[in-house]
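Yeah, one chain of the complex is gone here, protein chain that is, but the others are all in their spots.
Presenting chain A:
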Amino acid sequence: MSALLSLRDVWVEYGDRIVIEKLDLDIEAQSFVSIVGPSGAGKSSFLRLILGQEAPTRGTILLDGEPLAPECGPDRGVVFQRYSVFPHLSVLRNTMLGLECPRAPFTARLFGAARREARDEAVAMLEAVGLGHSLDLYPAQMSGGMQQRLAIAQALVMRPRILLLDEPFGALDPGIRADMHALITKLWQDYALTIVMVTHDIREAFSLGTRVLTLDKRRHDPHAPHRYGATVVYDIPLNNRADRTICEDGGITID
């Protein structure tokens, strides 16, 4: 399999504090990579790197063989734990925004046939995540689970090369979380997605992923703990395949 995303000798430093050191990693297309690790081990920094929110201090990141621009773009979708949806737009408008922006540079709004087309596309996506009956609701009127479904639909309607999930189900109660696990697995299979998910829930990481990465510090200097950064300490391939079923009964969380 070819590597969709490659990190080569990537370092992230803030001043003299090293967050990520010497990270070498290849992520294959259509894999579901779960990332776990204690707090402060650079999980968020890692996600920001791939998202393009910040550039590595050293090293290169390649997406499809091209160097990654240090800016967010439509080739990478993201779902955060919170605040991923726009409170001032209805469910439908939230999902249509991604279709409107690239096609209407000045107004960011579509009209006529283009609008109907975008609407149909958005509705189809919303039906796929189970929000087909909530098109005109505003995010404040929806539960946390529904908001995350919307955030996923919003990201997927862009057909991103990689979908990044930043503890997407962390704020949901266990029953809803199980539903969301089933949903994301189904979407991953149906749309042949490549997913990178950061999570605190080890059971979630293993039950969903095709590969689990653990970020942590290899070395520790008690006198200067900030001088060593985190890197991948465990890289565990799993046999989760498209035909599997997920079993889910609560979860174990670390830290």
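Things worth noting here:
The rule is simple: contacts are C-beta pairs under 8 Å (C-beta built on N, C-alpha and C of every residue); 3 or more make two chains touch, one makes a residue touch a chain; residues count from 1.
Heads up, the rule we're going with is that contacts and distances are computed from a predicted model.
The complex appears with one chain absent; UniProt names that chain "ABC transporter permease" among the candidates "ABC transporter permease", "Quinol oxidase subunit 4", "SpoVR family protein" or "Uptake hydrogenase large subunit". When the omitted chain is restored, the residue from A:Ser84, A:Gln147, A:Ser207 or A:Thr231 that touches it is A:Ser84. For chain A, the residues in touch with the chain missing from this view are 51, 53, 71-74, 76-78, 80, 82-89, 97-98, 100-102, 105-108, 138-141, 151, 154-155, 158, 160.
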